[in-house]
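And then chain A:
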Amino acid sequence: MSSSLRNQIGQLAHRSVLRTLRQPAQIVPAIVFPLFLLAVNAGGLKDATNLPGFPTDSYLTFILAVPFIQGALFSVMNSGTDLARDIETGFLNRLALTPLRGAALLSGLLAGSLVLGIVQAVVYLSVGLIAGAELAAGAGGAIVLVVLSVTITVAFGTIGLFAALRFGSGEAVQGLFPVFFVFLFLSAMALPLDLLTTDWFHAIASVNPVTYLLEAIRSLLIEGWELDQLALGFGIAAAVGVVGMTAASSALKTRLVRT
Partner candidate 1 sequence: MSANRPAEPQVSSRITVGRAVAWRSIHNFLTNPAFIVPSLLFPLFFFVSFAGGLAAIGEVPGFDFPSGYTAFQFVFVLLQSAAFGGVFTGFAMARDFETGFGRRYMLAAGHRSGIVLGYSLAALFRAVVTWTVLTAVALVAGMNVGGSAGEIVALYALAVLVNVAATLWAAGVALRVRSIQGGPLMQFPTFLILFLAPVYVPLDLLSGWIHTIASINPITALLEAGRGFISGDPVVVGLAFAIGIALSLLFATWARGGLRSAEAAG
Partner candidate 2 sequence: MTESTDRGGIEVEGLVREFKNGPRAVDGIDLEVAQGEIYGFLGPNGAGKSTTVLMLTTLLPPTAGTARVGGFDVVAQGPQVRATIGAALQEAALDPLLTGREHMRLQTALHGLGKRERETRGNELLERVGLAYAADRKVGGYSGGMKRRLDLALALAHQPRILFLDEPTTGLDIQSRTALWEEVARLAGEDGVTVFLTTQYLEEADALANRVGIIDHGHLVAEGTPAELKAEIGRPTVEAVPRSEGDRERMAAVLGRFGERAGSSPRGVSVRLEGGESQLAEVVRALDADSIAIEHLQLHAPSLDDVFLAKTGRSLEGSDEEEAADSETGETEAVGAA
């Protein structure tokens, strides 16, 4: 990487992080909302642990994986909405007039997601542990969990960037939220895959990548070091990131046709 590219990424990353930190309306719901659902679900579904075959006695530990994915959904919205605003206000055109490289723009914009992702992961994990959740993989597991969570957050963030570049409007990005919501809800979110007794639901959840992201996080919380599940989780996150980044780069090229 050349020093000018590093400098460009640095400048845009700085702006992206500042912009994220200066919008409490983005940060607060992204942290509070998943924690609220965590509390409600941990309380309301506690009896699910009585089902034969449920992997842990603590429903809180089981459901603690969900906020990490919900947090990543907020990242899609935040990165996408910020970039869409840049397009709507003409800021992107201003950037296009500078010798800025597309790769620098996209990487820089993801820095905000990265920072938000770290804050979210640390908060969720701390709140969960304080409330009595277990972490079978120990202190090292906590670090891997944060890294995995941030990888997922940044990977999902690329989809937000793609949507913003492709559609150019904040509303269109917001419209993605329900779609991601569907992915989360039609996964093994509230019960393990084996206990999804409705056939069609089981079938959908089995092919839904979100199920395996949840299982990777859960493996650290409930079982310890399950390398297969972790590899699958990291693999899916990386694949989403690569696909999202490729699509976003292509959309950026279309949007910034410079002579």
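Quick notes on this one:
Please note the rule applied: a contact is a pair of C-beta atoms (placed from the backbone, for glycine too) under 8 Å apart; a residue touches a chain by one contact, two chains touch by 3 or more; residues count from 1.
Behind the choice of candidates: all candidates are chains of the complex that A comes from, given by their letters.
Here the structure is a predicted model, which means the values were calculated and not measured.
Candidates 1 or 2 all come from the same complex, and the one touching chain A there is 1.
Remark: chain A residues 29, 36-37, 39-41, 43-48, 50-51, 178, 181-182, 185-186, 189-191, 195-198, 200-201, 205 touch candidate 1 in the complex.
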